[in-house]
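Below: one structure, written as structure tokens.
All protein chains of the complex are present and in place, except for one that has been dropped.
Then we have subunit A:
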Amino acid sequence: MANVNAGHHDHHPDQEELRTFAFWIYLMTDVILFATLFATYIVLQGNTDGGPGPKDLFQMNGIYASTFILLTSSFTSGLAILAMNKGNRLALMNWLGVTVFLGASFLFLEINEFMHLVSEGATISTSAFWTAFYTLVGTHGLHVALGLGWMIILIMQIAKRGITPVTKRKVNIISLFWHFLDVVWIFVFTIVYVMGVN
């Protein structure tokens, strides 16, 4: 029984390819998860129970800023992939670092927004509308937070092991995840914020 690293020729299908495929299926389940949250949000949208609604409290300037930041982070994660495909380890780590920084800024703005809303008297238990709002937007935020932790761990692994088939697959997957969160945010931005204030 000898230990081996990946890359040995075998009858097995390529493990890294399998993992990428499985991640696509996982993303599909995440689509269903967000779809359910969106459906709930849309059903409960008007149920403000006489309390404040979206028009009263949303501050769109902050939302434009955080949208811009998240979209940019998607772009920088794309640049990280390009750097990886060129075999440039340092640039890969740097672009991932920039992505982490932008993602953290997005989260910072989101937490700020939530604190502002709570100070205005719109908490999760104010009405069905606000429960649905915090849950939907917060679930997206939670995904972003997990993505950040994951990316930091990956940067450490790349520093230790360089660009191997395994780390390459891992970076590809996190970038898929990151783009996915971006797409979800576009729906949040449109359905929750833009349609909410208009």
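What we mean here is this: contacts are C-beta pairs under 8 Å (C-beta built on N, C-alpha and C of every residue); 3 or more make two chains touch, one makes a residue touch a chain; residues count from 1.
Going forward, contacts and distances are computed from a predicted model.
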- Task: Among "Aspartyl/glutamyl-tRNA(Asn/Gln) amidotransferase subunit C", "NADH-quinone oxidoreductase subunit M", "Cytochrome ubiquinol oxidase subunit I" or "Potassium-transporting ATPase ATP-binding subunit", go ahead and choose the protein name stored in UniProt for the chain not displayed.
- Result: "Cytochrome ubiquinol oxidase subunit I"
- Given A:59, A:72, A:157 or A:172, the one touching the chain that is not displayed: A:157
- Item | Residue among A:91, A:118, A:166 or A:197 touching the omitted chain | A:166
- Given the full complex, what residues of subunit A touch the hidden partner chain? 1-5, 8, 10-13, 17-19, 21-22, 25-26, 28-30, 32-33, 36-37, 40, 43-44, 47-49, 124-129, 131-132, 135, 149, 153, 157, 161, 166
